[in-house]
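Missing here is one protein chain; the remaining ones are kept as they sit in the complex.
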Amino acid sequence: MSNEIEAIKDPGLPAHVHRRADTDPKAAKKAERQVAILFLLSSLGTITLIGAYIFIPQDVFIFFPVLGNTNAHQLFLGLGMAASLFFIGMGAIHWAKTLMPDEEVVIQRHEFRSPDEDRADFVRTAKEGAAAAGLGRRSLIKRSLGLSLGLAGLSPLILLRDLGPLPGDSLTKTSWKAGTRLVTDPGDRPIRPEDMEVGAVAQTLPEIAPGAHRKLSDIAKDAVLLIRLRPEEFNLDAERLSWTHEGIIAFSKICSHMGCAVALYEQQTKHLLCPCHQSTFDVTRAAKVIFGPSARPLPQLAIKVDSEGYLVAQSPFNEPVGPSFWERSS
Amino acid sequence: MTARERIAGSVANYVDERTGAAKWMKKNLTKVFPDHWSFLLGEIALYSFVILLLSGTFLTFWFDPSQREVIYDGSYEPLQGLEMSAAYASTLDISFEIRGGLLMRQIHHWAALIFMAAIVVHLMRVYFTGAFRKPREFNWIIGVGLLTLGIVEGFLGYSLPDDLLSGTGIRIAEAIVQALPLVGSYLAFFAFGGAFPGEAFIPRIYTVHVLLLPGAFLALITVHLMLVWYQKHTQYPGPGRTEKNVVGYPLLPVYMAKAGGFFFIVFGVTAFLGAVASINPIWLYGPYTPAQVSAGSQPDWYMGWLDGLVRMAPPLESYIFGYTISWNILIPGLIVPGILFTGMALYPFIESWITGDKREHHILDRPRNAPNRTALGVMSLTFMMVALINGGNDIIATTFDLTINQIMWFSRIGIFVLPPLAFVITKRLCLSLQRADRDLVLHGRETGRLVMMPHGEFVEVHEPISPEKAWLLTQHEQNPPLALEENDLRGVRRPGVIKNKLRARMSKAHAVAVPKATAEDLKEIEHH
Partner (left out) sequence: MKRLSRFRRHRAVAPLLLVLALFSIGTTFSVAGASTGSPLTAAEKSALIDEGQRIFLKGCSSCHGLNAEGAAIAPSLIGVGAASVDFQVATGRMPVADMSQQIARKDPVYNEKEVEALAAYVSSLAPGPGIPGEEHLNYERDGSTAEGGELFRTNCAMCHNFAGQGGALTQGKYAPTVMGVTPRHIYEAMVTGPQSMPVFSDKTITPEEKLSIIKWIKAAENEPQLGGAALGRVGPVTEGLLVWTLGLGMLVGVAVWLAMKAR
């Protein structure tokens, strides 16, 4: 459509407008002074930086509005550095804007496409070279080359095998066994049921031998949250109820969604909230998921009391704890 | 010849005799760059990268990338005597024992956030002006690659100190890897050297963060810049600017001074932020242990949308023949981002397929003149914003007295409803702006002065616009949609009927526009 109708014409580059510094030597001198002042401010900044580094002790705090009581060494070091850099930039840009030539230059673009002759030459060279290599004819070379390169490419993968062990049953087993005592985290003190009031929570870990040291990889599977409710508040089937003790219920503290620690217990609603993605679990119904992206409840640890009256696990978890994985069967 | 000229001359001679540098130096020193502030956004990213290299190198002199357990005995009292990894302890030492250490840590982290923000605004500028069209498609793909690598690099970087917040993030990343079907648990154990958190992860990501990814960045950024250099920068439409020229300023001296100066500006602003604003106060987070977590745990902003997607995902898992597939992790964590980023990378080719336009473009589009593209861009941004907002839903809830449940539902529904709404609204807005442009050309600028005609009618005086402005408003192309007939000249059905129908329909939608004013239209009006 627009081809037949006359379009509005391009009026061409507008006439050049001179800056004050181009025509008036006084304005040029003023601009020069301004640039110099900017560069001098930068030097002041560097001096502040050096002075702060050497002379301001690291434990002095100074009050500024908005910033509050802030570390003077860090603040003046940083402000000095910022000024030292910023004003070099301002000076250079101001110099370019006011004093360097600002007449627009027009250059022509060239077509990227190579001339046809060059293209033909390239094709011919490539063909001749390929023919000279003889891959087309010598299929034995081609096939054996393919095999050797392919196998060689495999070796880095083989060499990386020892990056880590195979998962084995690591994802399905924790340190909890029948009779393992629950101890406080931190503190490692065993817990009796009467230590906890109704509405109380306790962060726990499995007891370890005296002098032994827990690894973070163990904690990442073993952390358990103890919560005490009134027994009548539970809404559980008989089996799950038998895993509780006098209103005390134990869950894996590792979120079944993506593994964050779930310990945010709302005493009045009896809900557990994971702060990472807001999965919400109902403690009265064995940590059933009632909101959020988690697809499975938190695994429940069956607990009872041992002969000395301390809370212990009845058995290991009945399912893997933590986030899901392919081999997890439920 | 002055003494200075003589010395400069002999140096130049020395170099030129060995490299032949004079020829290409001369060519490149006079290279012309168009001047517009929006062309500096990519430079912010480039300079931030340099700042990251410099400040990062400083940090590597003191950082110990080891998960070996140590007892802290530095000067920060609230952590004294506690067990922590050497990585965390060395980061505390950088913050409190090394002069300038905390400043450098903060500059490094602020630079990383600015780097990512600059990439995003630069990407938006390139997208909305259509700078990714031929011959710059490959540069666009490199750009998307830089964005993706930047997200990974930033995540690994802030995870190095092994503090509670970043450790929680690593736990979540490990859960994504572990959720992969078939290979997930193996990959996770190989990456971590065993069960999470293990002791191998921090040292390994250190190598990736300071060696492998910076190397990849250097290579990609070099190619990215060389392409801009060789293909010459695009320019905004305007009088005197054509597809066959570049109007701007030469490298020496103007561009060197401005661009070089801008480096110092970016560095200065980053240093200013590092001086006055606290970032990543790891001493408050505490060392990482899987039994702890903080309320309001979020990743850095450029991963906030990922977190938001994961939060709003429905709780879907499938159990098939004794195997688990966690859709609630795979969809928001891998599948949707994968589709988005692949679509983004391939967009230049998608658009040229729709329009059938195979020509070179060096003049940028004004966004209103490409309504479909602009609307699609705003739609994508809306999607990202909904996801981003949901990523901070707990902080937003406590700040604005809302509930996380409300925000979650708003996001779950909004992520489907708001983007198409944004598309429609934006497209309509672009067409209105086109109409306004047309009116401006044909009827001139409204001056606000009223004149009474002899017969009593009041009219507003319109001033005709300048020829330069008229050119700016009408220089754009308005291409007709592709005409793809079902049958060719001999009546034989063209293969790929569905594909072609789709293409034709999309091409038609893409070409919707208000016809621009022409000289004929102007003449007609003059006769009024």
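Letters A and B name the chains as they come in the text, with residue numbers starting at 1 for each one.
The definition used in the following text is that a residue touches a chain if its C-beta (ideal position, glycine included) is under 8 Å from a C-beta of that chain, and two chains touch if they have at least 3 such contacts.
Fair warning: this is a prediction, and the values are worked out from it, not measured in the lab.
Among B:81, B:456 or B:495, the one in contact with the hidden chain is B:81.
Within the whole complex, the absent chain has one touching residue among B:123, B:165, B:202 or B:312, and that is B:165. Here one chain is not drawn; of A:48, A:84 or A:98, the residue touching it is A:98. The chain not displayed touches subunit A at residues 17, 19-21, 31, 61, 66-71, 74-75, 78, 89-90, 93, 97-98, 102, 184-187, 189, 191-192, 195-203, 227, 261, 263-269, 271, 273, 275, 278, 280, 291. In the full complex, the hidden chain is touched by subunit B at residues 35-41, 44, 77-82, 95-96, 102, 106, 110, 113-114, 117-118, 121, 164-165, 258, 261-262, 265-266, 269-270, 272-281, 283-286, 291-302, 304, 392-395, 397-398, 401-406.
Keep this in mind: only the chains that are shown with their structure count from here on.
Averaged Cα coordinates give subunit A a centre that lies 18 Å from the centre of subunit B. Interface residues of subunit A facing subunit B in the complex, by the touch rule stated above, are 1-2, 5-14, 53, 58, 67, 70-71, 73-75, 77-79, 81-93, 95-97, 100-102, 104-109, 112, 160, 163-167, 170-171, 185, 203, 205, 216-217, 219-221, 223, 253-254, 257-261, 263-264, 275-279, 289, 291-296, 322-330. The residues of subunit B lying in touch with subunit A in their complex are 32, 96, 99-100, 102-103, 106-107, 135, 168, 171-172, 174-176, 178-186, 188-198, 200, 231-232, 239-240, 242-250, 253-254, 257-258, 260-269, 271-272, 274-276, 288-297, 307, 310-317, 319, 322-326, 328-329, 332, 360, 362, 393-394, 404-405, 408, 441, 467-468, 470-471, 474-475, 478, 480, 515-520, 522.
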